[in-house]
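With one protein chain removed, the remaining protein chains of the complex are shown where they sit.
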Amino acid sequence: MKLDIRYFAWLRERLGTGHETVETDAGTVAELIEELRGRDEGYAHAFSDTGAIRAAVDEDLVEFDADISRAREVAFFPPMTGG
Amino acid sequence: MKLDIRYFAWLRERLGTGHETVETDAGTVAELIEELRGRDEGYAHAFSDTGAIRAAVDEDLVEFDADISRAREVAFFPPMTGG
Amino acid sequence: MDPVRVQEAPFDMGAELNAFATTVGGAGAVVSFSGITRDVASGDLQAMEIEHYAGMTEKALERIRAEAMARFGLTDAMILHRYGRLAPGDPIMMVATASRHRADAFAGAEFLMDYLKSRAPFWKKEVTRSGAEWVAARDEDEDALSRW
Partner (left out) sequence: MDPVRVQEAPFDMGAELNAFATTVGGAGAVVSFSGITRDVASGDLQAMEIEHYAGMTEKALERIRAEAMARFGLTDAMILHRYGRLAPGDPIMMVATASRHRADAFAGAEFLMDYLKSRAPFWKKEVTRSGAEWVAARDEDEDALSRW
């Protein structure tokens, strides 16, 4: 399936992009992360410490075991620092 | 000794005055209250429930056992309701 | 601007907040509390009359402010309280606090309010169509002090 992925803050900077569309069969956020890590060293490095990464599926904050089989958009970003 | 006494809120209204100067030898706030109570029925009534009355000596909130032998001014009033 | 003011005149809480916030230097957090004259249960409040003990009032508020500043490491704090006759909807009083992190500014403002409520010599009287009545002190307000 086609999936929009968005990156924010240092994750966006490290990957050099804030948005990409991928073709994937990943069923969960965790599986998607595994897939991305396998792409190249840049992705492997950016996703090396998943404790420092949060995810949202279709604009809702989720845990990594969240189902993405019907998702349109997944976003990855560091812990938030608003306020 | 000469002592200024001030009354506020319903205590002022009940006694019909906000300020008076008395001649007294009371050593503490409690003794002064006893003296005032003995004056007449109006005072006895106004000071009947001392749980509903607070006192200040020279503009500092005090307990009823506070010494007033060197005080210039004693004030009586109900619990405060500012804010 | 005097950080403790007791006045009969109305005040503009927004202007006060802005004036306070410009003086707080390195603080990242500013908390304000405003008390507004509101309708009582009966819903026919015509006015609120506030009596105070001139002389003692500012002394008490300055002491409460100094205690809050020291206790919570505030970079600044202000207290403003009106007396006299207020209309429903009128701001009665305001406190504001500033600190580096938000927890101190929040705690400082709550501390100021708790002490001001039960330790500053103000008394409120509600004027309604059926007469005037002194506002009774709330047990919760006295109890609130025990947490500090």
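Letters A, B and C mark the chains as written, and numbering starts fresh at 1 in each.
Note that in this section a contact is a pair of C-beta atoms (placed from the backbone, for glycine too) under 8 Å apart; a residue touches a chain by one contact, two chains touch by 3 or more.
Since the model is a prediction, treat every value here as computed from it, not as a measurement.
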Neighbouring shown chains of the undisplayed chain, as defined at the top: A, C
Residues belonging to chain C that touch the chain removed from view: 12-18, 21, 24, 26-39, 91, 100-103, 105-106, 109-110, 113, 140, 144
Where the missing chain touches chain A, by residue: 6, 8-10, 12, 56, 59-61, 75, 77-83
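Everything that follows uses one rule, which is that only the chains that are shown with their structure count from here on.
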Euclidean distance of C-alpha centroids - chain A vs chain B, Å: 72
Computed distance of Cα centres, chain C from chain B, in Å: 26
Of all residues in chain C, the ones touching two or more other chains: none
